[in-house]
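The complex appears here without one of its protein chains, the remainder shown in place.
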Amino acid sequence: MIHATAAQMAHALSAGEITSVTLTEQHLDRISQVDDEVHAFLHIDREGALEQAATIDAKRSAGEKLSPLAGVPLALKDVMTQKGIPTTCGSKMLEGWRPPYDSTVVTKLKSAGIVILGKTNMDEFAMGSSTENSAYGPTHNPWDLSRIPGGSGGGSAAALASFQAPLAIGTDTGGSIRQPAAVTGTVGVKPTYGGVSRYGLVAFSSSLDQAGPCARTVLDAALLHEAIAGYDPKDSTSINAPVPQVVAAAKKLDIKGLKIGVVKELSGAGYQQGVREKFEESLEELVKAGAEIVEVSCPNFDYALAAYYLIAPSECSSNLARFDSMRYGIRVGDDGNRGAEEVMNLTREVGFGREVKRRIILGTYALSSGYYDAYYGSAQKVRTLISRDFESAFTKADVLVSPTAPTTAFKIGEKSDDPLAMYLNDIATIPVNMAGIGGMSLPCGLAPEDGLPVGFQIMSPAMKDDLMYQVGGVLEAALLEKWGQPLLASSPSFGAI
Amino acid sequence: MALNFDQALEKYEPTLGLEVHVELNTHSKMFCGCATEFGAEPNTQTCPVCLGLPGALPAVNGKAIESTILIGLALNCSIAPYSRFARKNYFYPDMPKNFQTSQYDEPICINGYLDVEIDTEEGKKTFRVEIERVHMEEDTGKSLHVGGSTGRIHGAEYSLLDYNRAGIPLVEIVTKMIPGTDKYAPQVARAYVTELRDILRSLGVSDVKMEQGSLRCDANVSLSPRGSGILGTRSETKNVNSLRSVERAIFGEIERQATRLESGERIIQETRHFLEESGLTRAGRSKEQAEDYRYFPEPDLVPVTPSAEWVEELRATLPEKPSTRRKRLQEAWAVPDKEMTSLINAELLDVVEETVNLGADPSKARSWWLGEISRLANEKDVSATSLVTASQVAEIIALISSGELTDKLARQVVEGVVNGEGTPREVIDARGLKVVSDDSALMAAIESAIAAQPDTAERVRGGNIPAAGALIGAVMKATGGQADAAKVRELLLKHLGQA
Partner (left out) sequence: MAAISREEVANLARLARIEMTDVELDHLATEMDVILGAVARVQEVAGAEVPPTSHPLPLTNVFRADVVTPSLTPEEALSGAPAKADQRFKVPQILGDAE
């Protein structure tokens, strides 16, 4: 039943219609059939997954009370540590590294009985928007294998879109959950910063990184959201407050009277025609469902991309300093004559890819004395202005919306030589990370000009993640009714449902 | 031409700056729950956080913050209502993340001072050492350099790293420039570190063991030509790991810098290492380009904003200042300055106070600790307090006062306790060290003495009391010193009709 939703699988499992072992085997079979082409996974933990599935089945037959998603398989982005399982972050630097500890997200997944199939491909250390920056080769978009699946979490999104897993974990620093979701026709949610523990998430940019659920439906994402969210004393930046009731919100299917703000700065020029069309059509559906559409302006969003490309590289230049070949990871050039410093330099030359080096150098520059105020300091001020824009917009609207990405999936290799063109992919997703609020992307149709999925982004105020699920649930239901089938059913190669 | 200290001081005025790093004695590390035991097996007190494993995050030890605020308060600092951790970025293999989580422009405590008193030619003089800041950071791991000359970095073939120490909470206490110490610079520095150590100990926040590295001092020295008002380039001497070394390092650095300046060379701003054996410093590897630490606020941690109530609660728990306490004890015990200094230098003040608190007479307690016990400690090259406890000494002193032991016997008891023969009582029993107080046994000895010296006895009978000394001596000798001389005297005089 690989084409079912996670909620349906969970239902079948609890009704005794299928065992977790069978469900897991079906997914493992699917992986062996299609992943040579898609390359969503970097590591498959066949034995571990089946063992975990068998444990859940045993508990279920013993009559134990299980979590809602117990026994449902999931794909884990390779940026999350899982004890004993290779964790590379898509980098050569960590080739062969098996962490001696579980990330908090993995601990929660395990205790919820969710079966971890393996680790998914990503741009190296989550830096990229196409998954082309993986040291282990690119992931292909299941809608068109010659195209990118978005990034950095292209592996997780592609795994969902090719029915290799019903659920996946992503991380989103500037759009790495939402933009892949948009271009693969799946659902991806970046929770409020601090809503999900970052402990065990290999840091790219600590003040922006946030793990979140990836799924094929809004409800599935909500179920996974509740499984992984919550306060963690190991993450000092996590929120010590109850998790928003996102499952209930996703099921509410009512947005009458809700005000939905269209962000003026996140549409128009630079956005593909078909993307704009599908976005407009979705707004109509929301109006039909009883919401009020208002236009809001967030003038400082124009500076968000520039600020992001100073803050994220600055933090990454420090976060990635630990990869020095002394304690873990690869070591290059240790011939017995070279000193530690030289070996570090050589290891980092070989271990990091071009984009990672580019950002480390950029961040080193932005933090260095004499430039700090002009670059890092100014970028942090822009961050304040962006938060203020959001605050004022949220006085006019309950949630804000925009297209998730300016374009549909582009061809592999098309933008790899132009960092600035590549960075533009995240223009609509970055403000959310800058302000630490919640953001969701869900599929809103196929662009007529290329037949590729378009993402609809919903942004909710910090700690009100339930609002975006509420709106997402309504829009998803309206579109499903309009289309008569899920969008993925029309995916040419892997969509046959 | 090499200048000696006095010559150096004739021409130059020194300015000091002292940076003290103190390891806090919390149970767990600064940012993780690993234990902080000194001397544990390598890499047994490490976890993803203190090893800097990918994905690990720090979580601040609240006790360490509390200790730092206490230190700040004891040093008369203002406690910042808002402070933050920052990352200090530089690469070094003993530092797992290749950045140190420290504080930069927003430290917890700022603007304090510590008054220290030293002996000068004009008598006691107080110097005020101003404190610039007290901030929190974390310690690094330890490296062992293998091959080449053992333990040295240079010529080593490889290094072995143990991260047990990595992440132990460290408090850095930085003084402002200390001008005007003149020739007393070495003494002021020593007095400052000593006073600081005593304060930290009284607060109970650190083990302050310089020899184990839980208190480490970096000494900055610069010279300016006398009267010029121009501050010279400073050097920073590390590795100074005893109080005496603090004094020696500054002494030596003043001589070295003056000699260089005299021969027309300039002082390089550099890190130097103190060499314990020679008292000299050697240059660290000079960095061809300056480091740029690229400090920025630590995004994994949130600001520390101690409330005024919390700070006042902590202030209320501050113990008596060590200098105040010393004055109070000196008065209460009526100790001369010189002996007080000896007690302090010998680090026996605490144990003497404890002994007194257990009922011992202050002067007796002092003389036992400073005398016999210190002598034994010197012989064995250990600390006096490691030999006997205050309660054992108090017990022995009590036995002397009650007449159960003589001083001479008591010395044997101490020796027995030190040799591990048990408690004072056990030593007394085992060695049979009882004062002979049995009157009949003493009377027998007295009668023998009188019989042996009839003329002396006659003189005593005739009223020449001092003559009794010879008879008492004979009795003491006969009883092997185990008799109470006063008792012998009393019995003897009575027997000769003089009591």
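Order of writing sets the chain letters: A and B. Residues in each chain are counted from 1.
Keep in mind that, in the parts below, a contact is a pair of C-beta atoms (placed from the backbone, for glycine too) under 8 Å apart; a residue touches a chain by one contact, two chains touch by 3 or more.
If you're wondering where the values come from, they're calculated on a predicted model, not measured in any experiment.
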| item | value |
| --- | --- |
| Touch with the omitted chain, as defined above, among A:Y101, A:F410, A:Y469 or A:F494 | A:Y101 |
| Contact with the hidden chain (one of B:Q45, B:Q187, B:S206 or B:Q330) | B:Q45 |
| Omitted-chain contact residue, chosen from A:M344, A:I412 or A:V474 | A:M344 |
| Chain not shown, touching residues in chain B | 26-28, 32-35, 41-48, 51, 53, 59-65, 90-94, 100, 140, 143-145, 147, 153-154, 156-163, 271, 273, 284-285, 287, 289, 292, 294, 296-297, 299, 301-306 |
| Absent-chain interface as seen on chain A, which is shown | 97-101, 193-194, 207-208, 233, 236-237, 239, 300, 303, 306-307, 309-310, 317, 321, 324-331, 334, 336, 338-346, 348-349, 352, 357-358, 360-362, 364-365, 368, 374-375, 377-385, 387, 419-420, 434-436, 462 |
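Heads up, the rule we're going with is that only the chains that are shown with their structure count from here on.
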| item | value |
| --- | --- |
| Approximate Å spacing (C-alpha centroids) for the pair chain A, chain B | 56 |
| Residue ranges of chain A in contact with chain B within the complex | 80-81, 87, 89, 94, 97, 99-101, 103, 198-203, 205-207, 233-237, 314-315, 317-318, 321-324, 326-328, 336, 340-341, 344, 364, 367-369, 372, 376 |
| Residues of chain B defined as touching chain A within the complex | 47-48, 51-60, 87, 89, 91, 93, 96-99, 157-159, 161, 292, 294-296, 299-302 |
